[in-house]
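Please read the structure below before turning to the comments.
Complex shown without one protein chain; remaining protein chains in place.
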Amino acid sequence: MPVDGFMYPNEVELQWGVLIVLYPFLTGLVAGAFILASLERVFRVDAVKPTYRLALLTALAFLLVAPLPLQLHLGHPERSLEMYLTPHRTSAMAMFGFVYLWYLMAVLVVEIWLDYRKDIVLMMRSSKGLKKNLYRVMALGSDNISERALGIDNRVGWIVTVIGIPSAFLLHGYVGFIFGSVKANPWWSTPLMPVVFIFSAMVSGIATVMLLYMFTTKYRGREIDMRCVDTIARYLFYTFLIDFSLEMLDLIHRIYEADESFRSLDFMVHTKLWLSQVVIQIGVGTTIPLILLFMVQVFPMNAIVRKRIYALTGSLTIIGIFAMRWNVVIGGQLFSKSFLGYTIYKMGYVTREGLFAAIFLTLLPLAILWVLVKVLPPWPDSGSPLTSGISPAVGDDK
Amino acid sequence: MKITRRQLLILLPAAAVAWKYVRAGTPQESPNYNTSEHWWGMLLDITKCIGCGSCVHACQLENHVPDGYFRTWVERYVVRDWGFEHVSVDSPDGGKNGYPPLPWDQGKSFFVPKMCNQCADSPCTQVCPVGATFVSPDGVVLVDPKYCLGCRYCVQACPYGCRFINPETRTAEKCTLCYHRITKGLTTACCEACPTGARQLADLKDPNDPVHEFLKTHSVQVLKPHLATGSKAFYNGLDGSVR
Partner (left out) sequence: MKCAQSHPDVPWLTEPCRSSLFQLPSEACVGRTVDRLDGLWEIVGLIKETYGPFQPPAAMIAYKDVQHLFRLATVFVIGFVLFLILRAFLVPKSFGQFGHYRGDALQEIAARPISYAGHEVCEACHTDVFDLKKHGRHARVACESCHGPLENHVDDPGNVVPAKLDTALLCVRCHESIPAKPMDFPQVNTAEHSAELPCETCHKPHSPRIETEEKKK
């Protein structure tokens, strides 16, 4: 028997597996990448401009893949349209469908479209055949890239970004609410859950875009803009501090109040979740990145050392945030609601909800990003008239 | 067999009543049932439960519950000292085939039958994204297997662990309070099979229901009252150590 102690008979098998761990991880990356993009657009942090378009495309690539782990998990994926047809208004999960659709269509796609429209039209004019038709469809048949039109686009895009920031918070905050509102589960039920999810999402998104920017720039044989990555790393540090504080607050609060669930949960953290929570999430995934980022802020280091640190920090951060999702989702199902026992998670490998499916779904957004980058190049320094950036005809950072 | 007049006087009305119940098994009788006249619950008497597992067995047969999953089950508690923290619980195969013996000097011990609490403020209904699980007008929490997506949110939201996913239909499933029986005037399969009367179906809207009198004259509890689920599974003699 996989059970340690006593569990209600129906609790022994875990309901939500690695795919449900993956889902908040992916939507978190989306929200985080978008917040980084909005830093430039709304808060006028010019230094991070080289990553603006890359961040948007990253968000789109991950958002397109985000529903797939859910579809694979459902007992009847063919009925998933019911969430749009008859959404139950008291259910946070039902609201997902609309928040997702809103964010995908009304925020992300519109913002990307408005920002890229000039390039799309120019590419339409300069290409032939199938490619020309593709771009024509993307431009919705419009050929107008006059300064007036682009100025209006800019204004509308700014408004969309402003709306997009709370939308990004909603997109990922509601995932936190899905867990945080389950009163039956004391590991999940806390008002801090949506806030912790949002901040850890921002951390993971910023780290991902930073890594992608560094990797793609190196891959294209260009020079990494140090002012850009230094700024991103600084924002990563600040966000991480807030995230860490929130998680520590939750922990300290639990230990102090020591309610009926505490003994059982404490034992679980010390045994079943020791590796994934204490070692990976807190140790390797949070404390080490925080120390490294702190050192970069305080001690002078040359560019090469800083790049190495950023690469390491970014990777550890992403691992740590994935571990956080794991600890929330899987951890919340390892203990019995009778507080008298524990079970184990038997992750399949080749099954529909198994490890290979999870790995595939993690790599798929990168493949999609590769395609997006080909169709809508985000590079600020490509040297052609088809430059990126918000204001037309003005040269960007070199 | 010689039938006396006395026996005939008993036999005929009994046959008439029986005929009504035989007929009740047919779907045509269902239209007579008016949901607004009933509000269903269950009384579970810990002082009477002997842990025989007949209820678990009967439920499985009546409702075709797959092996390894339980719409109802029985737990045995052994409370070793006065603190509620030191308790051991076991439920071998849900208690379906009874229990192995215990040494005598372990402390206070008793059986607790568990099932869906038919919550009036059901958290599982609250979280269902599509309306596949619902509270019927007569107070029974049901699952519509043709509409359920199998997202498992309801299983997570139930504080009592009474829901599971049926591996064949891949939809959520749980105790239906034998809705197909109670709407025809029969009692639930578990109540029918219980030899000691530890389980009793309760119609909280029917003043003639004997459970009303019991609820008025005894101290009854519900499980996890701090979660305010509006549970309608009332326990008599529930110890503080029960989870």
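General remarks:
Per-chain residue numbering starts at 1, and chain names A and B are given in the order in which the chains are listed.
In the analysis below, a contact is a pair of C-beta atoms (placed from the backbone, for glycine too) under 8 Å apart; a residue touches a chain by one contact, two chains touch by 3 or more.
Keep in mind it's a predicted model, so treat the numbers as computed, not measured.
Summary of contacts with the chain left out: across B:L44, B:C175, B:A193 or B:L238, the touching residue is B:A193.
When the missing chain is restored to the complex, the residue among B:Y69, B:F111 or B:Y160 that touches it is B:F111.
Among B:C52, B:V87, B:L149 or B:L238, only B:C52 touches the chain left out of the display. Where chain A meets the missing chain, the touching residues are 81, 84-86, 88-89, 105-106, 110, 113, 117, 139-142, 144, 146-149, 152-153, 156, 393.
Within the entire complex, the positions of chain B that touch the omitted partner chain are 1, 7, 10-11, 14-15, 17-19, 21-22, 25, 27, 30, 33, 35, 47-54, 58, 61-62, 76-78, 97-99, 101-104, 106, 109-111, 131-137, 142, 144, 146-147, 176, 179-181, 183-184, 186-187, 189, 192-197.
In the analysis below, only the chains that are shown with their structure count from here on.
Distance between chain A and chain B, defined via averaged C-alpha coordinates, is recorded as 44 Å. Listed in rising order, the residues of chain A touching chain B in the complex are 6-11, 13, 15-16, 70, 73-77, 79-80, 82-83, 86-88, 90-94, 96, 178, 181-185, 263, 333, 336-340. Residue ranges of chain B in contact with chain A, taken from their complex: 69-70, 73, 75, 85, 87-91, 94, 114, 123, 126-132, 147-153, 155-165, 169-171, 227, 243.
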